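Following: one structure in structure tokens, then a few remarks.
Missing here is one protein chain; the remaining ones are kept as they sit in the complex.
Coming up: chain A.
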Amino acid sequence: MAAPTPEFLRFTTHKSFTQRLILSTLTGRPIHISQIRSSSPTNPGLAPHEISFLRLLDSVTNGSSLQISYTGTTLTYQPGLITGNVGAKGDVVVCSLPEGCRRGVSWFLLPLCQLAPFSKGVCNVRFEGEGTITSATETGDVSVDTVRTGVLPLYEKFGILGAKMELRVLQRSCAGPGGKGGGGIVELRFGAQIRLPKTLHLNRSPGRVKRIRGVAYCTGVSASNNARMIHAARGILNPLVSDVHVAAQYGQAPLVSSNDPSNPGGKKRTGVGFGLSLIAECSTEAVIYTADVAAPSDGGVTPEDIGKKAAWQLLECIERGGCVTTVGMGTVLLLMAMGSEDVGRVRLGKGVVGTEDFISLGRDLKRFGGSNWGLRDCGDETGDIIVSVKGIGVGNVGRKIA
């Protein structure tokens, strides 16, 4: 796969780290990232979760090569073929996240899902280990429930079969003490590989919210917290939408090794907490607004507060408008850019377009050979913006011959 004259695209800092690596893997352009936290005197270089992501990328691709400098501040990545599970032993690729991981598992899941439709074979990955946090985190990651109910349905619009996707939560976990680590187990089974994603036309009005669903989860705390969160959230949402249903999920706190030198086999419980994930489905298909709030790892909040916050966050997200939220935006725009050489359109709210993620994704895509985006006002009173994205037409390299 490696081109004889690799021309590295050069980036700096750890910002949009996963996004750049994914783009590099999808387009086959090698990248060079420098100045990764080089100014930090205490923790220079790559963070534990970034290393884990690189490992994951290495295990789902074949022939990729990675070079990390001694300090970890510079990274060279030459992408290989996305093979998914082809070379792996057993059914799933196991990705073990280290203890110090502060990011939720959705930080890994979202980019992995962007990669998976373009892999050669099925892409089954299991995240486990002492750093797997399935809940929403304070670092801004959404919960796995939001990924499953709010982001994965977006793939169906691109002709990627939803029936072949699965996201199993085998063990729930909130962020452990100090926001570090969890102990959850999540398994992604992505069997819907495609040649080229379909062109998306999501430029009509998002319609009106017709129902609100959600998942309230708690691990290691009283299960009544679920009911309290749901009650508080419904108190806000019920006057607005009558069809509000939230499922409750209760689990024991996961057991992880206690790291006690005097008791090497000892175990302790970690990842105690609770949270609420809400989605609002609209009358237009595949328009889903999401909200996600979890209790901070040091506690001190009531479930009612979390429920109310989640409801407000959902309302805020609905107010922002457009057809795609900030959570799903990256996925949608990337899949559009990877699609056939045709112009797809998506309607986004101004609050979504004006984010740093949107701008940086646009810039990165351009660096990787994508075409410019066209932005125009949709011309009605909502003030939404219609983004036109022309596909690169790369698609699935592994399936080009077949």
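Everything below uses one rule, namely that a residue touches a chain if its C-beta (ideal position, glycine included) is under 8 Å from a C-beta of that chain, and two chains touch if they have at least 3 such contacts; residues count from 1.
The working rule: contacts and distances are computed from a predicted model.
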Protein name as given in UniProt for the chain not displayed, "RNA polymerase II subunit B1 CTD phosphatase RPAP2 homolog", "Protein FAF1", "N(6)-L-threonylcarbamoyladenine synthase" or "Glycine cleavage system H protein": "Protein FAF1"
Listed residues A:Ile36, A:Ile82, A:Leu152 or A:Ile194, member touching the removed chain: A:Leu152
Among A:Arg55, A:His231 or A:Arg367, residue touching the chain not depicted: A:His231
Touching residue (missing chain; options A:Ser34, A:Ser96, A:Asn203 or A:Gln249): A:Gln249
Sole contact to the chain not displayed, among A:Leu9, A:Leu46, A:Ile133 or A:Leu167: A:Leu167
Touching the absent chain when the full complex is considered, from A:Glu50, A:Glu128, A:Asp141 or A:Glu281: A:Glu281
Interface with the unshown chain - residue positions in chain A: 148-149, 152-153, 156, 162-163, 165-169, 187, 189, 213, 215, 224, 227-228, 230-232, 235, 244-245, 247, 249, 281, 285, 304
